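With one protein chain withheld, the remaining protein chains of the complex are depicted in position.
As written, the chains take the letters A, B and C, and residue 1 is the first residue of each chain.
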Amino acid sequence: MRVGVLTGGGDCPGLNAVIRAVTLKGTGERGWDVVGFRDGWRGPLTGSMRPLGVDDVEPILTRGGTILGSSRTNPYADGGGAERILEVLAAEHVDALIAIGGEDTLGVAERLCREGVNVVGVPKTIDNDLGATDYTFGFDTAVHIATEAIDRLHTTAESHHRALVVEVMGRHAGWIALHSGMAGGASVILVPERPFSIEQVAGWVQSRFEREYAPIVVVAEGAQPADGAEVLQTGEKDAFGHVRLGGVGQWLADELARRTGKESRAVVLGHTQRGGTPTAYDRVLATRFGLHAVDAVADGDFGTMTALRGTDIVRVPLTEATAELKTVPAERYAEAEVFFG
Amino acid sequence: MRVGVLTGGGDCPGLNAVIRAVTLKGTGERGWDVVGFRDGWRGPLTGSMRPLGVDDVEPILTRGGTILGSSRTNPYADGGGAERILEVLAAEHVDALIAIGGEDTLGVAERLCREGVNVVGVPKTIDNDLGATDYTFGFDTAVHIATEAIDRLHTTAESHHRALVVEVMGRHAGWIALHSGMAGGASVILVPERPFSIEQVAGWVQSRFEREYAPIVVVAEGAQPADGAEVLQTGEKDAFGHVRLGGVGQWLADELARRTGKESRAVVLGHTQRGGTPTAYDRVLATRFGLHAVDAVADGDFGTMTALRGTDIVRVPLTEATAELKTVPAERYAEAEVFFG
Amino acid sequence: MRVGVLTGGGDCPGLNAVIRAVTLKGTGERGWDVVGFRDGWRGPLTGSMRPLGVDDVEPILTRGGTILGSSRTNPYADGGGAERILEVLAAEHVDALIAIGGEDTLGVAERLCREGVNVVGVPKTIDNDLGATDYTFGFDTAVHIATEAIDRLHTTAESHHRALVVEVMGRHAGWIALHSGMAGGASVILVPERPFSIEQVAGWVQSRFEREYAPIVVVAEGAQPADGAEVLQTGEKDAFGHVRLGGVGQWLADELARRTGKESRAVVLGHTQRGGTPTAYDRVLATRFGLHAVDAVADGDFGTMTALRGTDIVRVPLTEATAELKTVPAERYAEAEVFFG
Partner (left out) sequence: MRVGVLTGGGDCPGLNAVIRAVTLKGTGERGWDVVGFRDGWRGPLTGSMRPLGVDDVEPILTRGGTILGSSRTNPYADGGGAERILEVLAAEHVDALIAIGGEDTLGVAERLCREGVNVVGVPKTIDNDLGATDYTFGFDTAVHIATEAIDRLHTTAESHHRALVVEVMGRHAGWIALHSGMAGGASVILVPERPFSIEQVAGWVQSRFEREYAPIVVVAEGAQPADGAEVLQTGEKDAFGHVRLGGVGQWLADELARRTGKESRAVVLGHTQRGGTPTAYDRVLATRFGLHAVDAVADGDFGTMTALRGTDIVRVPLTEATAELKTVPAERYAEAEVFFG
């Protein structure tokens, strides 16, 4: 039996831990050939692949990124679809695929599976916004890095009587902001799920200054003001063709400075949140996902993906991966609001 | 309303995060007086306490240990019992207690509750061996620290063609060994739940040397050989009155050196695993436990404790805290065995 | 004898370690009263001060920022000058001052000393640009944080075949860029001392892509293109009144994307570089500076400041603090150039 593995979409600490677990269990306990396809779906479309053995994966557990490379190639949009992939897999004698990726990658996996490709999925999203699983690997690492940064910023804010706005990842879901803000003792946390009132934010910041603590505002990049003010997102181009760094974060810092009369600065954590060695939590989760994906392939349980439920790894249909964006519910946000101001 | 909080048993990163959350939500949203009792159950036995306000708890989120101190005082063994505690609470006008602790502390809390003391519990065990909750705070930090140490030891082992034995905490349950060993890419993981064969361990180590990788053996302090060899535990005194540091870890290093003919060294992580700043994961969990304990007190839901189920915080009877030691089940250990040798 | 201590200018990990060493040695071995003046020179101008004892400084060794607060108040510009300070010190019976700060703070200290104030200086600049001392505390911490960020970005760059531009601190001197770039394995390092050719940078980036490694460009915020292109600095306002985040860093990312046809992103580390717990190196250096400043005061050796020469702490005239900006010399930059491209 020959099994291929691939990684699609944005990178995420833990991808290599999945590849390692798949390879060691697949080649060891199962006695399979394991091959890695390069650059997401481009691999099985073009046949670009490499054999994976113990020596390839032994040193990668602690490494961020993916040794297989990644891309956003879509077999349906970029040519060939299931037909082309079935041809390549047949030619290469690959019996099944383990596809590690987010909503897009798993959406393709699900469609390919309906069209005859043997696929098992492993969910990956640094934003933790997949409804089918309690957590995904990479999220804990992102929260860890953001929290370390917030820890460092507290002393600067306090020594200089300054407000600091920390912009973290999260276009559509505020999980990283919620967790890192709660872990870092933020004065205000702003998430995309909940448009904010700039007056209220300024009030919280002001009251914090009055109590002689320096305010830290943690804001997800996708958070937006409720009153409809136009705020560019990080990475967008403004009217003058300049790419904005620190969209909502910089906007907030400017507004807070204006409204409170205090210095206010933005820090945009950016790509530092998604690189580097995974936390122990993410390594364990990623490793277990890899092991259970091998079992699903061995059982011929295609069209499923691994998921965490409590402390158990379970299998759920791939359709669940794209069914629902898991956003921060009101009661979770209310927990954090206790600490605002 | 006046509510007291106390911390009992061994220290654990996250205790201060619970105290902070209880104080900020209790004094803020609820409008309570919150007081901290000193040194576990000794506080409510002797009336040793201090008021807790915003300024006391604002800076403690990131600190290890407990600002209230801890002890292993048992109100039933050390005098006074529920009667004495009821007197002190009445005299000090304290209406309810939030007791943060492990099996012993919560066992006392449960009995006190039956005898009329209004208590809500918050579970704490660095070993993660409480059956009633998916995880307890402090565990993730311990695993994180152990994993960082294992990461560092890999390069030493490889450069010197040496076996390294890392002894981690866990007298009765091997969770820290299992998670840090899996996260750290250990060659062998040994847990108290599963007496080990020294022949088999030496075989795995030997095969690892032959494959040109240096073996790292992660062993819980409570793991024991299956063949009945007498192995002292770390902290025990030997026949000559010397306290042993590195009981089973040192024993393994000696045996592996003898059996494989290779250098072999033990590292005992000891107290470094339970001190210092908590991980972001533990800060969030501890904070949420504190917030939900306040809700339980507000609801008069005494005799319960907070617990994590999936991503939810729920309430369970205090009796569950002591009902069952949560040990590593065979199927979880089997996941790790894929990587042995 | 009564001695005051103050901290001026931007914050810097290690300030509290100096305050602690001054207080413990001053009150202990010397038997002095030690007082802390608040917010830089504002303290001795207004008499805002607090006594410092063991309990105030015992827990601050590991903390970033300064427990005394800081400001950019200039006694000569903001009123009162030496005359006012001499009055306040006389009224408060303060015999001598230890002033911890950078070029501005020490420049004032030097002038005050000429006008009769007993001052000893301790140099502080995160940028490491004071000529009179081999290193200043805070610099090692800034380099450490920047290097950790670069380490994390490598895997992202490689997994996505992307150039990443990391903008670090350094308006006039490129020490942080030089050290963190060398420690982080940067493909190109750009410093203010050396205007860069964007063609050459694009060439190095391109050659790196061709060799299948992802390029990381580390750029000091004060670096500028040689051809006179106008590049705003981080924090400046553009023609439309928008504050720029990521001045030269974002400009480089845009130019590299245009010239190489590859994705290119900027990360601006900003204030995370100057907050949080100091490295062990900085704690030792700051502590030794504090101890030796106490000796200088005890010896009546005013008008001097502490400096590191090799492994020794020596005293140099305060005039040296402002004599010369220590910039990256050509031969040090040449060391790094070996790794470009």
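One rule holds in what follows: a residue touches a chain if its C-beta (ideal position, glycine included) is under 8 Å from a C-beta of that chain, and two chains touch if they have at least 3 such contacts.
Remember, it's a predicted structure, so these values are computed and weren't measured experimentally.
Undergrad: Could you tell me which of the visible chains the hidden chain touches?
TA: B, C
Undergrad: Going by the contact rule already stated, which one of B:Arg265, B:His292, B:Arg315 or B:Arg332 would touch the omitted chain in the full complex?
TA: B:Arg265
Undergrad: Identify the residue among B:Gly65, B:Gly80 or B:Pro317 that touches the chain left out of the display.
TA: Looking across B:Gly65, B:Gly80 or B:Pro317, the contact with the absent chain belongs to B:Gly65.
Undergrad: Among B:Leu164, B:Met182, B:Val201 or B:Val219, which residue is in contact with the omitted chain in the full complex?
TA: The missing chain is touched by B:Leu164.
Undergrad: Of the listed residues B:Leu153, B:Met169, B:Ala293 or B:Ala321, which contacts the missing chain in the full complex?
TA: B:Leu153
Undergrad: Taking the full complex into account, find the residue in C:Val54, C:Ala77 or C:Ala330 that is in contact with the omitted chain.
TA: C:Val54
Undergrad: Please output the residues of chain B touching the missing chain, sorted low to high.
TA: Counting only chain B, the missing chain is touched by 10-11, 15, 63-66, 69-70, 145, 148-149, 151-156, 158-161, 164, 238, 240, 242-243, 245-246, 249-250, 253-254, 265-272, 274-276.
Undergrad: Provide the residue numbers of chain C that touch the chain removed from this figure.
TA: 21, 24-25, 28-29, 54, 58, 61-62, 134-135, 140, 143-144, 146-147, 151, 179-180, 182-185, 211, 213, 277, 279-281, 283-284, 287-288, 291, 309-311, 335, 338-339
Methods note: only the chains that are shown with their structure count from here on.
Undergrad: Distance between chain A and chain C based on Cα centroids, please, to the nearest Å.
TA: For chain A versus chain C, the centre distance works out to 34 Å.
Undergrad: Can you work out the whole-Å distance between the CA centroids of chain A and chain B?
TA: 29
Undergrad: What are the residue numbers in chain B that touch two or more other chains?
TA: Residues: none.
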